[in-house]
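Here is the structure we will look at.
One chain of protein is taken out of this complex; the other chains stay put.
To keep things simple, chains are lettered A, B and C as they appear, and every chain counts its residues starting from 1.
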Amino acid sequence: MVLARTADTKAVTLQRQGRMGAYPPSRGQEASQLGPALALTDGDWVIPGFRELTALIWRGAPLWRLFLFWSGNEEGSLYPDGVNVTPSVIPVGDQIPHAVGVSYASKLRGEDAVALVYIGDGGTSQGGFHEGLNMAGVLKTPTIVVCQNNQYAISVPRSQQTASRTIAQKAVAYGFPGILVDGNDVLALYVAAKAAVERARRGEGPTLIESYTYRLGDHTTSDDASRYRGEEELRKWEAKDPLKRFRLYLEAKGLWDQGQEDEAWKEAEKTVEEEVERALSHPAPSAEDVFRFTYETMPPELAEQLETLKRESGEGGGD
Amino acid sequence: MVLARTADTKAVTLQRQGRMGAYPPSRGQEASQLGPALALTDGDWVIPGFRELTALIWRGAPLWRLFLFWSGNEEGSLYPDGVNVTPSVIPVGDQIPHAVGVSYASKLRGEDAVALVYIGDGGTSQGGFHEGLNMAGVLKTPTIVVCQNNQYAISVPRSQQTASRTIAQKAVAYGFPGILVDGNDVLALYVAAKAAVERARRGEGPTLIESYTYRLGDHTTSDDASRYRGEEELRKWEAKDPLKRFRLYLEAKGLWDQGQEDEAWKEAEKTVEEEVERALSHPAPSAEDVFRFTYETMPPELAEQLETLKRESGEGGGD
Amino acid sequence: MAQMNMVQAINSALRAEMERDASIVVLGEDVGVDGGVFRVTEGLIERFGPGRVIDTPLSEACIVGVSIGMALNGLRPVAEIQFMGFSYLALDQVINHAARIRNRSRGRLHVPIVVRMPYGGGIKALEHHSESTEALYTQVPGLKVVAPSTPREAKGLLTSSIRDQDPVIFLEPTRSYRLLREEVEEDEFTIPLGRSRTVREGDDVTVVGWGAMMPLIEEATRRADGEGVSVEVIDLRTLSPMDSASIVASVKKTGRAVVVHEAPKTCGLGAEIVARINEKALLSLEAPVERVAAPDVTVPLPKGEHHYYPSPDRIYRAIRRAAEF
Partner (left out) sequence: MAQMNMVQAINSALRAEMERDASIVVLGEDVGVDGGVFRVTEGLIERFGPGRVIDTPLSEACIVGVSIGMALNGLRPVAEIQFMGFSYLALDQVINHAARIRNRSRGRLHVPIVVRMPYGGGIKALEHHSESTEALYTQVPGLKVVAPSTPREAKGLLTSSIRDQDPVIFLEPTRSYRLLREEVEEDEFTIPLGRSRTVREGDDVTVVGWGAMMPLIEEATRRADGEGVSVEVIDLRTLSPMDSASIVASVKKTGRAVVVHEAPKTCGLGAEIVARINEKALLSLEAPVERVAAPDVTVPLPKGEHHYYPSPDRIYRAIRRAAEF
């Protein structure tokens, strides 16, 4: 979480300096993202939306690639083999059916892998959420749906997103359990997800987990949250910062002290600097890079377009 | 209901004789369609799917036009002015957002009209159902959603359509009431819909009504229901025929007798024959008819296409 | 070999491929117990069970979206959309994900799915059941689009589509489903994607079509031929990526061309074919390329459809116009 918080802060800074593209901060949602992921084992899948930095790091997506992605390079979504994480999905809600398919495949082959998919409160209004959860219910797939209810979809507050009292209760429509969890309590999320994962592995089907949390930052670096929400609300939630809460818990248990804390932040800073360095020095894609992953083999017409493009930019130096 | 049953039977016969196109029978669902519509008053809207013959007749869509529609002529959807019924919507689920918009408009203008929209059990799996109901909940529109749960979506049984125990409970996801009603009891439906309409007019928002019923016929005349459901099940539901039930009720109350019954059927036969006659003798559309409602004014290119078409078919007689 | 109509040929392709490769699953509305509304998937659920032949809830977006997820995790789904007019509900999943995940993941992941859908008119159906909107798909980079014209073509092309590593939109001409029977190999065989088929050779005019237009083109061609116009007929087969080389070569020979499709004229695939001829064979052209297409109006219901679809007569006239220009 410390690493994620550091990386997140860095990404925002880099964007402000014009060294990275638009970026959706995770600040405040680290527990919400990490907790459920802690409940997974190696073969399991994570299907993210677009604001799951913490979970992605935890599941083995290289940090420098995540920076690379947010700086506008597709190479940033090339995770190592064996990392069962799909690239970020930007169209809100579309990833849910993917997760149902991924977990159906595991189930059909008799494997016990599950798929954990993230979505926001706004995402619950989309057809993809409904259609996917409904199909998951019918097919009893081992799918864990974590809705990070961070109270806003850009500027639209949760109360205007849906008239249902909770998001967890939406599971009633699909015939499987929905559970509401304190999204700033990493252990609570772990426990809830663990139960859902076990249920899924037992063949009992999906679970919806509403992680009740708050986005402390702007929606993205292009957004100005002060246009639609007040300081006071923000202060209230800053007091519930999941990092603080977990630290207090550990300190109370005698498992953590100021020294360890300082060390962790220092180490995180160092790691982040290195990873950022690596991302920012990564070469921009060539024309070939832009073309080559369109099809398995490049069709003749496309190859011709590539040749023309290379010839033209070679001759005239582009512009 | 007698009229609808007669018209319905006729439509199936005509299709079998090759005199009409594919047709989705309402047999068994007459109460399910009529009951809710009885609760409406003049300015209210009905937004049908495609299997609402009984409701359409009741709300003033001319029967001969309905026959015309099912025989493959757009003229069949030209309802008289003042009939607040939209043309049949074939893509399952798409009509729900329309109903939300229609009722929002009434509400915004401060009128007390409501919109009653029909959908099937299969339709509840679509994004349009979810997105529409969710938005209706948020905007508190005066919308009454009647889900005719006739146990099948073509061949797919209700149990494979969704894992939720009832369809009514899906309203929990949208923050408004859902109610399960015996769909073969026309009075029960009337009462439920009446309450929903009153609620809507009071500004308290939408209601979902699950009308638990059964399609006694095939899905459409192109379908063979015996491929996916048994005789026994059919027999069981035939015993609950909504027409029989209402007749028994009326007879028990002394409001109806065999004479009236015979008379009603005879009259219905006569009406249907006349309306069918009118539909079947209606002229086929001209080329102009096919072109003229594309835009308010025909763009030059389209006018040119029409001219060419007329010239070509004039000269060569088409084929 | 056996006599098969197109429905049987497609069924035979599915069956053979499912026997061969246990990772293939079939999913869609009514594809299981009912055997599909056109009976294309008949008998598959009995043979392969409900795990591999899935009757889904009514949800096109999810049928395609779930197929994508299955493909990401090692399955090879063949999805059915009941009619092309309902496929728009799934278009977001097709454009934004199926067609892009290879690129998005820099080749680490790919989406070998086939989305089958009946398309086109002439079966006297309800609204939305007669659409031919292939240009919605042919404009999307990363997709392949295939449209067979005969039973044997359907089996060979579908087999290739299933084995292909890219997402394929497989368009089945509804009105050809039971139009004719022909000899089809009972065993598996493939017809390569990306290559058109010259149905007949000729010197005066090139006619390009696909799917259900082919029998109409053949009728028109026979008539023109009887009058001494020698027509070369190309069945495009794969609409995207398109075999423009063959079209261009043919037009260089004949100098005249007619393109036939049942989609509306404006922005139909015909426009792209004309544009490619313009680019690569303008100097050979002796007449404007004719487009025989539906007018730019909504597909009429059956009583008006004779005003809409290309007919052998309209194709014949276009051939004559091109020849006589």
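In the analysis below, a contact is a pair of C-beta atoms (placed from the backbone, for glycine too) under 8 Å apart; a residue touches a chain by one contact, two chains touch by 3 or more.
Just so we're clear, the structure is a prediction, and the values are computed from it rather than from any experiment.
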Name every shown chain in contact with the chain that has been left out of the document. A, B, C
Of A:A153, A:A168, A:A200 or A:L216, the residue that touches the missing chain is A:A153
Considering the complete complex, identify which of B:G35, B:G49, B:G127 or B:G217 is in touch with the unshown chain. B:G127
Of the candidates B:M20, B:V46 or B:L139, the residue in contact with the absent chain is B:L139
For subunit A, enumerate the residues touching the unshown chain of the complex. 21-22, 50, 69, 71-74, 90-93, 122-123, 125-127, 153-156, 160-162, 222-223, 227-228, 284-287, 289-291, 294, 301-302, 305-306, 309, 312-313, 316, 318-319
Touching the hidden chain in the full complex, which residues of subunit C are there? Just list them. 85-86, 88-89, 91-92, 95-96, 99-100, 103-104, 127-128, 133, 135-136, 138-139, 141-142, 240-242, 263-264, 266-272, 274-275, 277-279, 282, 285, 287-289, 291, 296-298
When the complex is taken as a whole, what residues of subunit B touch the one chain not shown? 45, 47, 74-75, 77-79, 81, 86-87, 89, 91, 94, 96-106, 108-109, 115, 127-128, 131-132, 134-135, 138-139, 292-296, 299-302
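Everything that follows uses one rule, which is that only the chains that are shown with their structure count from here on.
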Using Cα averages as centroids, what's the distance between subunit B and subunit C in whole Å? 34
Distance between chain centroids, defined by C-alpha means - subunit A, subunit C (Å): 38
Note: subunit B sits from subunit A at a C-alpha centroid distance in Å of 43
Considering subunit B alone, which of its residues make contact with at least two other chains? 125-127, 160-162
Touching at least two other chains at once: which residues of subunit C meet that condition? 56-57, 59, 61-62
